[in-house]
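With one protein chain removed, the remaining protein chains of the complex are shown where they sit.
Per-chain residue numbering starts at 1, and chain names A, B and C are given in the order in which the chains are listed.
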Amino acid sequence: MAALTFEQIHQKIAAKFGDAIGAAQPPKKDAFCTFAVAKLVEVGRAMKADPDLAFDHLQDVTATDHPKEGLIRVVYHFYSYTHRHGFCAKVELPRAQPEVDTLEGVWKSANWFEREVFDLFGVTFKGHPDLRRIMLPDDWVGFPLRKDYREAGGYQGISNIRDNPLDLYLSLDKACRPEPVAPAEPATPAAPVAPAAPQKGEA
Amino acid sequence: MQETLDRLIREVLHEDPQVWAGSWVVYAAALLAVGFGLTVFGALVAGLTSWWERRIAARMQSRIGPNRVGPQGTLQFLADALKLIVKEDLVPPESDQMLFRIAPYFVMTGFALTFVVLPFGYHLSATRMNVGLFYLIAVTALVVVGIMLSGWASNSKWALFGGMRAAAQVVSYEIPGGMLALVPILMAGSLDLHEIIRAQGGFPWDWFVFQTPWGFIAFFLFFATQLAEGNRTPFDLPEAESELVAGYMTEYSGIRFGYYFLAEWGNLWVMSAVISTLFLGGWQVPFVSAETLAGWEAAGTVPVAFYGVSTAVFVTKVVVLMNVIIWVRWTLPRIRVDQMMSVCWKYLVPIGMGLVLLAALTEVLSFQLFGDAAKGPAPLGTPRGALHLAFFAVAGAVPTVLFFRKIFRNIRLTGDRIDLTNW
Amino acid sequence: MPVSQYLANIKDTVQSAWEGMTVTFSYLFRRPMTVQYAGPEKAREKHELVQDTLPSRYRGFLEVDLAICTACNACERACPINVIAIEIEKDPANPKLRVMTRFDIDEGKCMFCGLCVEPCPTGSIQHTREFEGTQRTLSNMVLRFVDPAKPAPPYKVAKGATAFPRAVLGSITRPLVKAWDSPPPPLPIESAEEAMAHAAKKAH
Partner (left out) sequence: MALDQIFITRKFGPNAEQEMILNMGPQHPSTHGVLNFIVHADGEVMEKAVPEVGYLHRSLEKIGEMVSYAGFMPYSDRVDYLAAMFANEGWALAVEKLLGLEVPPRGQYLRAISCELNRIASHLIALGSTAMDIGAVTPFPYALRERESINDLIEALCGARLTYNYHRIGGVAYDVPPDWTPLCRAWLDHFEKVLDEFDRLISTNEIFLKRLAGLAVIPAAMAIDYGLSGPNLRASGVDFDLRKAHPYGAYPDFQFKAPIGRAYAGLSRGGKVGDCYDRYYCRVLECRESATIVRQALDKLPDGDFINPKAPKKAKPPAGETQSRVESVRGEMAYYVVSDGSERAYRLRVRTGSFTAMGIIEEVSKGLMIADLVALIASLDVVAPEIDR
């Protein structure tokens, strides 16, 4: 029941798979390492089978979009109930055609996690039994969680843009504001004169 | 009812009922009047029961219930009925239009026809059929037809489920129902509801429920079958809100939806009336023994007050039983479809058969032992009377005392106290 | 299924039904917990307002006491959904002074999270215990704390002052909340586009 630290786990896996395992990133808060895309399922099966590691719980599968580097990183969090230790690994995929093998064969919980990543990031998981959108309607265009996603302002003709009640009051104010005349003269709110458009700094 | 009409024709119209051509007009008018009166009575009872059930259910759930429409909310059912009448009465286009519209009326007629036979007091019922109970069992089958029709005609899967469940439940529960009704029939020796009541005495130990232990068990099981027939919890599968949205009533709206509820709450009165007739001594007034009653009838001097008192006694028994049905609904969960079938065929039917056998044996045995005095309420002196009293003490008085002791212990256990305010 | 199991089922059912039934029946003799809501009018004349029964930290409609508002925009920045709109302009009378011409809070959009109350230096913006503000039109839910015709000067904080004189909580909001069926504000239609354009310019 020895809970291994991140480094021990990383050495164990690197010992078995050599170059497929990237170097452990310097831990800026949580350490992680990068797996080779091809070897992902193999490493996963080994991590689950190895008695010292015994990662029987795929805790979370998500992704992060890095448009500047042209990458989408799929992040896997593994956890072992027997040894009470966790591990974080990433897989880097080209942003144009992000594809990776599914881990559904190894951990059943990956099924829905991967469907969500497919739905919101557009990463296709090869071999997934039922890869379709989970959150959004099936005919939705675009992948919302990508950084370059622009909202379509509606879906099938139903607009989801609503006038902001606050802004509608701007016009009312102009109508009944006293025009900017010299202080001597009494302000005449009756005749609405178009005042100079108010130039204000960023509120 | 017919002799009263004939007497009326002779005295008031001075005609001979058999010969006079217009007598059928009088009969038709009387029938219409009584029919209309009973249906309106049924509707009023259903309405008030709906308000009363919502108040009792609220009180049991530590709420208050409707108390804004009319004094203490009593006119709530009128408000509901008006709302339902005003609401759009939608008939789904792809449903079977004609059947969809007819279904509620089947349920309504099934409910209204039972009033033909139901007693309300001494000599107070629409007719005195000698096959009263048999007629009752036959007529309640109409309700099932209505429910299945609505289930099929609404062209909605939920309604179909509700309809099929109703078919399975009500039809299969009529068999143990009929069997368990045999026990009081054997004891009373007649199918006429009034005769069954006459065979019981006024005091609790003369009622069929406390006369014999199998009568006692038959009472509870018959109560369960009546719950199933009226689609009341724990057997409210056809109209299971949490699974089937609204069961067979899913597609109904407006007053058509109101008919179903009118029939369901009206059924409460019918169920309670049948059970109190069969097991709880119907309109028997406690201190009026069978002999005095026979004496009055022979001399034709039945005091008018007796009619009133007997009706009052009958109505209190029915209301108490209705409260028990309401109380069961707001306590027990709902059973599953296959559990409902297994309860009927594995528990109610075999035990029902056993009870009928035992009841028959007691009749034969007591006839041998006590001769023709075996029938009717036994005065306290005789061994049968003592037997009844003993069984009543064991099965009736002791549980009631235990019950109220447990009620007050429950209140103390959660640190509350008796507080009847905040109506 | 052995007979013992058969009888055990019956005994359990009867025993547990009895147990449950006595519990519900015992509730008939207890006081229901419902507090009957008297409605605003009747409550006001019997002055047992439901607002008084609420705890002091209850987060109802937002209220700004402009007498002690320093127009620092801290609340507008703290609000995650831009519910507060403050506009500060040169006072037409004497150009040196800055004056608040507009302080609107869209109570219809506010989620009453309380993030705007914390950064306020003088505690002028607070959550009142008002909540009865249903309206027929959504734009009536906007409470306008500055009368457009009478702009409000910002409050000058005395050195080292910590306590600030504040109006009674709720006294400013209650008159501002319109009746439920009051008509929508008289917004001239053609200027709505201009207002949207202004808002779009302000957003970039």
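The rule we apply is simple: contacts are C-beta pairs under 8 Å (C-beta built on N, C-alpha and C of every residue); 3 or more make two chains touch, one makes a residue touch a chain.
Since the model is a prediction, treat every value here as computed from it, not as a measurement.
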| item | value |
| --- | --- |
| Chain not shown, its touching partners among those shown | A, B, C |
| Contacting the left-out chain in the complete assembly, out of C:L97, C:L115 or C:A149 | C:L115 |
| Touching residues on chain C - with respect to the absent chain | 1, 5, 8-9, 12-13, 15-17, 19-20, 23-24, 33, 54-59, 78, 80, 111-115, 118-119, 127 |
| Footprint left on chain A by the chain that the document does not show | 28-30, 32, 56-60, 62, 64-65, 75, 77, 81, 84, 88, 107-109, 111-113, 116, 120, 133-137, 144-145 |
| Hidden partner chain, residues of chain B it touches | 57, 60-63, 157, 161, 164, 233-234, 236, 240-245, 330-339, 341-342, 410, 413-415 |
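Methods note: only the chains that are shown with their structure count from here on.
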| item | value |
| --- | --- |
| Cα-centroid distance, chain B relative to chain C, in whole angstrom | 53 |
| Cα-centroid distance, chain A relative to chain B, in whole angstrom | 63 |
| Whole-Å gap between the CA centroids of chain A and chain C | 33 |
| Where chain A touches two or more other chains, by residue | none |
| Shared-contact residues (touching 2 or more other chains) in chain B | none |
| Chain B-touching residues of chain C, taken from the complex the two chains share | 6, 9-10, 17, 20-34, 36 |
| Chain A residues within the chain C interface of the complex | 163-181, 183, 187, 189, 198, 200, 203 |
| Parts of chain B lying in touch with chain C, wherever the complex brings them together | 56, 58-64, 327-328, 330-332, 346-347, 403, 406-408, 410-411, 416-422 |
